[in-house]
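Note that one protein chain of the assembly has been removed; the remaining protein chains are unaltered in position.
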Amino acid sequence: MPFVSIRITREGNTAEQKAQVIREVTETLERVLHKPPHLTHIVIEEIDTDNWGYAGQTTTVVRQLPLEA
Amino acid sequence: MPFVSIRITREGNTAEQKAQVIREVTETLERVLHKPPHLTHIVIEEIDTDNWGYAGQTTTVVRQLPLEA
Amino acid sequence: MPFVSIRITREGNTAEQKAQVIREVTETLERVLHKPPHLTHIVIEEIDTDNWGYAGQTTTVVRQLPLEA
Amino acid sequence: MPFVSIRITREGNTAEQKAQVIREVTETLERVLHKPPHLTHIVIEEIDTDNWGYAGQTTTVVRQLPLEA
Amino acid sequence: MPFVSIRITREGNTAEQKAQVIREVTETLERVLHKPPHLTHIVIEEIDTDNWGYAGQTTTVVRQLPLEA
Partner (left out) sequence: MPFVSIRITREGNTAEQKAQVIREVTETLERVLHKPPHLTHIVIEEIDTDNWGYAGQTTTVVRQLPLEA
């Protein structure tokens, strides 16, 4: 009975990409942990870059730095 | 000191319905677990149907299938 | 397709109490929001009192104060 | 490797305030728990006042009462 | 900068299985969403069956029923 929350920054993720992530993670949980797909719920929570902090700075700022991914 | 997070799909839930859920869950926690309401916080997190996966598909797709609720 | 997380302090909550909370919250979501029970998952996460802070103090300390519930 | 989720009501929090919270919490985790900033992620999740329940009422209603903060 | 929380019931999941889930989900997020692994954190949260409710019952009870997975 898995519940998966995936938090990512809101930066142009397409519906196709999100559907693909849902498909693959559900498949991983079924194959590795034997969790039936009809009990697996996955939520993708997209966070504005102003609201995601990394290394003490918002991602908005990090995105303007030369090297960080 | 309960904190309750309720994740549901964003599909036309009204302010009245959400207020009713908050009222009832607070009451349940008070009656069953003796939690004082002034320490009970409840957050309703509404998720776009493209971002909620069930049985390996997004809810957007599931909603177009014949039977699933 | 609700997912509910209920965080409470770990302070002698019985299996019967937890089952009752699960039953009632599922029923509330079905009656108020029309969510089918077989799509409703509820997780109760019990937190040690040393790990729950309220008003700037751990609940371990709060429990030793005269009035707080 | 901390991950911090800060849920607050969506009520005019500025980008500067959010950046300041991220900076300070990252610094606290580094100084007190020795967590390196490049492993510390902080997410601020802003919740509509209709969706945050406190003491059995939505924050929208609580904000109209005389005294509550 | 993904953060993934995977909640499952605590029912004999091995360290090898958990490491495999972490490996595969990290790889999915890298390949589909271009998220660098050194920014991807995944937490597996194992929940006692008394504390996971499904369809209004605890998983402890569901496990004793004839058909449910």
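Going by the order they are written in, the chains are A, B, C, D and E; count residues from 1 in each one.
In this section, a contact is a pair of C-beta atoms (placed from the backbone, for glycine too) under 8 Å apart; a residue touches a chain by one contact, two chains touch by 3 or more.
If you're wondering where the values come from, they're calculated on a predicted model, not measured in any experiment.
Visitor: Could you tell me which shown chains are touched by the chain that is not displayed?
Guide: B, C, D, E
Visitor: Identify the residues of subunit E touching the omitted chain, counting contacts across the whole complex.
Guide: Touching the missing chain: residues 15, 18-19, 22-23, 25-27, 37-38, 40-46.
Visitor: So which bits of subunit B touch the chain we can't see?
Guide: Interface residues of subunit B facing the absent chain: 1, 3, 41, 43.
Visitor: I need the residue numbers on subunit D that touch the omitted chain, in ascending order.
Guide: 1-9, 13, 17, 20-21, 24-25, 28-29, 32-33, 35-36, 39, 52, 54, 59, 69
Assume only the chains that are shown with their structure count from here on.
Visitor: Count the touching C-beta pairs: is B-D or D-E ahead?
Guide: Of B-D and D-E, it is B-D that has more C-beta pairs in contact.
Visitor: Which of A-D, A-E or A-C has the same interface as B-C, meaning more than half of the contact pairs match by residue number?
Guide: A-E
Visitor: For subunit C and subunit E, let me know how many angstrom lie between their CA-based centres, rounded off.
Guide: Between these chains, centre-to-centre, one finds 20 Å.
Visitor: If you look at subunit C, which of its residues touch at least two other chains?
Guide: In subunit C, residues 1, 3, 21, 25, 41, 43 touch at least two other chains, as defined above.
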